[in-house]
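Heads up, one of the protein chains got dropped from this complex, but the rest are sitting where they should.
Chain IDs A, B and C follow the sequence of writing; residue 1 opens each chain.
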Amino acid sequence: MSKLRVAVIGRAGRMGSEACRAVEAADDMELVAALGRGDELRTLADSGAQVAVELTHPDSVMENVEFCITHGIHAVVGTTGWTDERLARVRGLLADAPGTGVLIAPNFGIGAVLTMRFAQQAARFFESVEIVELHHPNKVDAPSGTAVRTAQLVAEARREAGRGDQPDATITALEGARGADVDGIPVHAVRLRGLIAHQEVLFGDEGETLTIRHDSMNRASFMPGVLLGVRRVVDTPGLTFGLEHFMDLG
Amino acid sequence: MSKLRVAVIGRAGRMGSEACRAVEAADDMELVAALGRGDELRTLADSGAQVAVELTHPDSVMENVEFCITHGIHAVVGTTGWTDERLARVRGLLADAPGTGVLIAPNFGIGAVLTMRFAQQAARFFESVEIVELHHPNKVDAPSGTAVRTAQLVAEARREAGRGDQPDATITALEGARGADVDGIPVHAVRLRGLIAHQEVLFGDEGETLTIRHDSMNRASFMPGVLLGVRRVVDTPGLTFGLEHFMDLG
Amino acid sequence: MSKLRVAVIGRAGRMGSEACRAVEAADDMELVAALGRGDELRTLADSGAQVAVELTHPDSVMENVEFCITHGIHAVVGTTGWTDERLARVRGLLADAPGTGVLIAPNFGIGAVLTMRFAQQAARFFESVEIVELHHPNKVDAPSGTAVRTAQLVAEARREAGRGDQPDATITALEGARGADVDGIPVHAVRLRGLIAHQEVLFGDEGETLTIRHDSMNRASFMPGVLLGVRRVVDTPGLTFGLEHFMDLG
Partner (left out) sequence: MSKLRVAVIGRAGRMGSEACRAVEAADDMELVAALGRGDELRTLADSGAQVAVELTHPDSVMENVEFCITHGIHAVVGTTGWTDERLARVRGLLADAPGTGVLIAPNFGIGAVLTMRFAQQAARFFESVEIVELHHPNKVDAPSGTAVRTAQLVAEARREAGRGDQPDATITALEGARGADVDGIPVHAVRLRGLIAHQEVLFGDEGETLTIRHDSMNRASFMPGVLLGVRRVVDTPGLTFGLEHFMDLG
């Protein structure tokens, strides 16, 4: 079986350098180009790449994706900063390139994606739900973006199921004790030296609780998701937003 | 809106008495009959019950289910002891009662069902998986039936995804340290005074772990599942095996 | 060996009725009196009780303890509402009863006492510490009194060790995300149907974390502490405040 020809755009970044290593280590892939700042996009076309992994910066991502689409190269994009307008532009370009696929994923962590998906599925079955996220103390925002996103998905699923407010008899509370309110879901952020990136979604009902916990130790944990994206994007024309669509989660 | 007319067969048992309470407490249901040992099944028909919750014993369940089907009463069955032969007989009876539905569920715990389902879905994405179940020390079997069933579902999902053996470099081990081997999945059973019924499914891959934990405190935790079964069975003709099919898990 | 003669004052209360059961079940004790509201204290003296377990109300506790001391009956007291003034009065009474012992314990949960003690001991070794307490949603205060007390003990131990502020780079936070500030220690309160009473103290430093978790399922969990108090108070003249002093924790 011939190997999938893969290029990485953003080879010097933290994610990009991991991606180069991961592609090289994959049995079914070949790294045919690795572009850094200043490299010509033409290299990409010359390399015969079938898929490009784009891990650069919101300022450069549109140009790179446009080049891929117009040259019939599938793209797996981890760069952030996508607005509805930008997504519309990608869809427009893809309309003229019927066989080409683009995956844009805000999160390549398979554990993180599964956590969000399971939380969404469990949401309508439980009276109570709260989120505790735990990170190293150098993190500047609280709660984490992933926790906020998870809370929003859970809140939406509760609304769709017709669930009302959560039970909470609290009368006297110290300020902040009950966490941040994200769309009705309490979210608590712990900052502790020695931790990396962790999240717990706790569901509870009469006599039982269900906890989904994700522990992420390093950037290497994103690579299985990137490789999964590469393998699937070649058979998925058009725009796919979110790795979960490639995970056959039903 | 008129209430759903529900009967309970096995009213004196531990599950049956909880079910009577739960049906009475539900806004959309009315408890129209509660049968104990020695009560005539005819009472069931006379009560005008639309659904019967069957929580008795493997020796009596077939007769009860047969009565329900032949009288056009939907049934939600928690009694165990189902063989392929018995299930075939139920299917045969239902063939002559096209509008009637029967739900047979080995586990009404929504948390337990979700744990198994999520474990099954996550299985193919992780290199490693182990199960730790924790119970009170009066339990006579180890591991728990739920843990064994979960391990089997996970093993099956790994096989379907073409995953081979788990990584394990153990050379010297004390006997039993690495747990029981259930279809290739290590399962560990903790017995501790003060615990009730708990299970953790741990998944791990390069740089991340995902843990699904279910804590079950008492029998009341089965009732939301029983009520869900009652509400859905009336619109689901034929035999349904497993509560998960009524949970829209995709 | 003759059994210890024990009385319970407050037999009809939730704690008192558990205490009666626990004393009766103990091999080395005999329940010689169980007083409820309206019973004469004289009964206590007549019963020949060596130890009285006082589990009533702040309004009646002083009278009961005074009776015990003046009649040479050791007392194990779980009733709350102790001020410095009240404690001084007990000490004054005990000065005239040199052989008699009184244990006043705000918490008889051995697990809770150990959690506080271990947290206090660990505090000076870690750069970071936070507390997450988790309770049923009918609880009216947040955080729990135990969590606040634990935070205060930890903060005190940090100060004694000359530890400064905890590391926390948070710049943008949703209100409440970082929990309540109890003496410099972030405390988070989760309220979830299905939970009972739980607390986690999380310590972290470069490359490692230490977590102490206490799960309390019911009032029965206080009884080993009550019995320990009864056994030790007979050999400990004077006033002892806090069960930890009877636990030989060094």
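Note that contacts are C-beta pairs under 8 Å (C-beta built on N, C-alpha and C of every residue); 3 or more make two chains touch, one makes a residue touch a chain.
Model, not experiment: these values are computed from the prediction.
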Touch partners, limited to displayed chains, of the chain removed from view: A, B, C
Hidden-chain contact residue, picked from the options C:D59, C:E85, C:E206 or C:D235: C:E206
Omitted-chain contact residue, chosen from B:G16, B:G78, B:G109 or B:G207: B:G207
Residues of chain C in contact with the chain not shown: 109-111, 114-115, 118, 121-122, 125-126, 203, 205-221, 223-224, 247, 249-250
Touch list for chain B against the chain that is not drawn: 126-130, 132, 134, 137-143, 148, 166-182, 186-195, 202-209
Contacts of chain A with the absent chain, listed as residue ranges: 194, 196, 215, 217, 221
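The criterion applied here is as follows: only the chains that are shown with their structure count from here on.
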Same-residue or different-residue interface between chain A and chain B, half as cut-off: same
Mean-CA-position distance for chain C and chain A (Å): 47
Chain B and chain C: spacing of chain centres that average the CA atoms, whole Å: 40
Distance between the centres, which are taken as Cα means, of chain B and chain A, whole angstrom: 33
Residues of chain C touching at least two other chains: 194
